[in-house]
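Working notes, beginning with the structure itself.
Every protein chain but one is kept in place in this view of the complex.
Up next is chain A:
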Amino acid sequence: MSIIKKVKNSFLLVVCVAVLSACTNTENEDTQATSGDGYTLAISGSTSVGPLAEKLAYQYAEHSDTKIEINQIGSSAGITNAINGVSEIGMASRDLKEEEKASGLTDLVIAYDGIVVVTHPSNKVKDLTMEQVKQIFTGEITNWKEVGGDDMEIVVVSREDGSGSRDAFQEIVDYSSGELVKSAIIASGNGNIKTTVANNKHAVGFISFEYIDESISTIDINGAEATAENVLAQEYKLSRPFLFVYKEEALSEAGQDFIDYILSEEGQQIAAEAGAIPVK
């Protein structure tokens, strides 16, 4: 008897869970459907800006019934879409080229992305040029004495292929995944890189700004210290702007409202939480 009961009960449980989850699903669909009643704002572009834009759009949904469609298709495609009017707003994680500027686009920095090169605190090297960083990560420079440090081997630590930080770093420093020195230690995640570098006096790696602490020493690039102020002043070169690009005359009220929201205190707070450097 008890077994039958148990079987019955467990069936009931399964059914209940199934029904419940079905309910929550439909609820979700419902809320999505209602938010789509308003204007649809089309945004497309950089896969680096995309996740931040998604977070902003998610929070923005509480303030407005504008539906925001975000397509992550790469900076260049996003800029082209903004020029052609396919998307109202394009996202880019690089500065506009001359010919792109010439087509009448307005570019607006919504946040900055900063990366910092880190070493063991005992390392004497505190300043590198962008060229030296490239040479170190591509294996042309293999000893710290070549860049003014002690006579010891350089151990390069990098993120895994496909990581956004790695893509950003390689894009700014200008080398490809194939050029990365083969013997590089590959660590998954910013925290892992930090631990590896903090425990190895030979090591050099790169992390996002928000991970900086005393366990590692940061490297100045071209003489500029890695601080948010220097990024905003465009002194620190190991950074890139997160841009929204649009044509002034084609921007709708809803689009302007979303941009105002991003530049508001709340929007910038979200950007900071997402790991970007706020512009305000």
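Heads up, the rule we're going with is that a contact is a pair of C-beta atoms (placed from the backbone, for glycine too) under 8 Å apart; a residue touches a chain by one contact, two chains touch by 3 or more; residues count from 1.
FYI, contacts and distances are computed from a predicted model.
Taking the options "STAS domain-containing protein", "Quinol:cytochrome C oxidoreductase", "Probable septum site-determining protein MinC" or "Phosphate transport system permease protein" in turn, only "Phosphate transport system permease protein" matches the UniProt protein name of the chain that is not displayed.
When the missing chain is restored to the complex, the residue among A:195, A:215 or A:252 that touches it is A:195. Contact with the omitted chain, checked across A:184, A:212, A:251 or A:274, is made by A:184. Contact with the chain not shown here comes from a single listed residue; of A:128, A:141, A:155 or A:216, that residue is A:155. One chain of the complex is left out; on chain A, the residues touching it are 1, 3-4, 7, 152-155, 160-164, 167, 176-178, 182-188, 195-196, 199-200, 202-203.
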